[in-house]
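Removed: one protein chain of the complex. Kept in place: all other protein chains.
After this line comes chain A, so read on.
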Amino acid sequence: LEYALGNLLAVDRNPPPAAALRGAGPRREALLRALARDNTQLLVSRLWELPAERAGGAGGPLVAQLPEPTFRLPREKPAPKPRPPTRWEQFARLKGIRRKKKTSLVWDEQAKERRRGPDPEEDQFARLRREKRERVARNELNRLRNLARAHRAGSAVPAAPLHPTGHQDRDELRRVARVARVSTASLGRFQPRLPKEPAEPPSRSGGKKRRFQPLLGNLAAERSRQLELLRDMGSKKPVLDITRAVNKQLRQEEAEAAAANKGKKQSKRGKRGRRQQRPGRSGKKSGARRPPQQQKPAGGGSGG
């Protein structure tokens, strides 16, 4: 019986008795079992002879110190086959290239020889400072370039009017309020709305993409909305009030003209310009003004 106590192994190389090899069933079973029991008994008695100690203090179990394992276990899987050489390896073998490390020597112009490391004649501190300055400058340039690129791609609002002055108009204030709402950590998603602010989801594409109503949402509301729409379509009254639209357009044109005139030279030039402008100004929308003007000069012409 050969013992490999490091592997808790006992090997019996003797062949079993001939009676155990022949075919009889229960008798063979009994013989083999007796053989195994005897061998196991021998192994266990050898294990008990090993130096042992108590693990974990006085109350712990008795642990034997096994010697180093000597028995080599056979391979579980077959040995790896040598892999075929890669393309580079083939090429290298063909060319006779061997792996040789290059020395990190730098050519020095003055002394006409090679040296290791930085130049002893040069001021290293100055060189470090200069390189840092160059790096900082390059980073700053890149940052500004990125900023310009982002700004060019479309900015929501200029950064200036973030504090409310008294001279901002309604649209600007609304824009700034929107920017302020969006500039939280979660991009304004969980921001509570002010009492009179309408609830609307922020559209990233600026309202260009077509959004549909949900498929099954509230059929009763959809039905009433459709009936209202059909009613409006069927009624003879036009939705757009022409006179109001025309008046609004005229007011807007006058405001634009006044703003433009303020920029140029005023008084005489302005008066002359305005007097010349009025009969000449015939946009589409000011056509509504014509009929009342036509009647008066006709009356004045026939009277005068």
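Just so it is clear, contacts are C-beta pairs under 8 Å (C-beta built on N, C-alpha and C of every residue); 3 or more make two chains touch, one makes a residue touch a chain; residues count from 1.
FYI, contacts and distances are computed from a predicted model.
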Check: What is the missing chain called in its UniProt entry, if the choices are "Mitotic-spindle organizing protein 1", "Protein ROOT INITIATION DEFECTIVE 3", "60S ribosome subunit biogenesis protein NIP7 homolog" or "37S ribosomal protein MRP2, mitochondrial"?
Finding: "60S ribosome subunit biogenesis protein NIP7 homolog"
Note to self: One chain isn't shown here. Among A:L173, A:L187 or A:L230, which residue touches it?
What the structure shows: A:L230
Check: Contacts of chain A with the missing chain: which residues?
Finding: 212, 215-216, 219-220, 222-223, 226-227, 230-231, 234
